[in-house]
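Can you read through this structure? Questions will come right after.
Note that one protein chain is taken out, while the other chains of the complex remain in position.
Let's look at chain A:
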Amino acid sequence: MTTALAPGRRSARLGGINPTFVRYELSRRFNRQTLIFMLLLPAVLYLALFNTGPQNARLPHGNFAAWMMLGIAVYGGAMAATSTAATISIEKTVGWLRMIKLSPLSPSAYIVVKILCSVLVAALPVAVVGVLGALTGAAADPAVWVAGLVVAWLGSAVFAALGITLGLAMKPEIVMHMPGLTMTALAFLGDLFIPLSGTMLEISRYTPMYGVGTLARYALTDGYTFNGDHNSLWGAVLNLVAWLFAFSFAASRRLAKSTNRM
C-alpha cells in the first residue's frame, strides 16, 4: 500500500518565516539617508569621547578607548535597531499589517522577522565603531574584541523589540524623532558614555541599556568600574533577558491591537 500525501494545503512552518520574505524585508531597510545618520552619529560620538578617560584609568584587559568603543558600539547598534524596527509605524499606517494579519505568517513570527532584520542592520554601526576603535588605539585582548562587539551587535535585539513597540504606539511623523532621544537618554542611564558611580550606578542597573553594555564590556573589565565598584555578570544577564522579554511582550500586545480599524 502506498501512503498518499494529503492533497491539502501545506502548512506553513516556523510560523511562516522564510528566506524570501526576510530578504525583501531586509532590502527595504537600506535607505541611504537613515543609513548615513545611523553610522555617522556613533562614529562622531566615539571620536569625541574615546580619549576623555579618567587620568590613569586602568582596566584588567584593555584601555579606556576600548571601554568607550564598546559603549558606543552598544549605543550605535541599539539606535540602528530601534529606528529600523520603528518603521513598522509606516506599515501600520498604510495597512500592510492588516494584510500580514490575513496571511499565514503568525504575529509572533512577524515580530521575529522584524527583530532579525533590525539586528542585521545593527551590524553596520557596530562594525564601523569597531574599525574606528582599531584605528584610534583601542587596545584589548582579542577575546574582548570578539565577545564585546558580538554582544553589542546581538544585544540590539532588545532595542529592536523596543522599536517595534514605539513604532506601533506612535504615528510615523512622531516616531522618527523618538529613537534618537530615547536611546541617548538610555545610553547615559545605562552607564555607556560617562562612567557612573554611587546612586547613579545603582539606578543604572535597572535601565534597559545597562545589561547589554555591562555584558559587552565584561571581558574587558571583569565587571569592575573605574571606581572599583563591581557589576555582577548575572545581574547584567538578568537585566538583558528581563528587558528583552518586557519589550517583546509589549510589542506583541501592540501588534494585536493595531491591526484593528480605528
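Here is the rule we use: a contact is a pair of C-beta atoms (placed from the backbone, for glycine too) under 8 Å apart; a residue touches a chain by one contact, two chains touch by 3 or more; residues count from 1.
By our rule, contacts and distances are computed from a predicted model.
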item	value
Protein that the absent chain corresponds to, by UniProt name, given "Succinate dehydrogenase / fumarate reductase flavoprotein subunit", "Glutamate mutase sigma subunit", "ABC-2 type transport system ATP-binding protein" or "Polar amino acid ABC transporter, inner membrane subunit"	"ABC-2 type transport system ATP-binding protein"
Residue of A:R28, A:K171 or A:K257 in touch with the missing chain, whole complex considered	A:R28
Options A:L105, A:L166, A:L189 or A:L255, residue touching the unrepresented chain	A:L105
Residue ranges of chain A at the interface with the undisplayed chain	9-12, 16, 18, 20-21, 24-25, 27-28, 31, 91, 94-96, 98-99, 101-105, 259-261
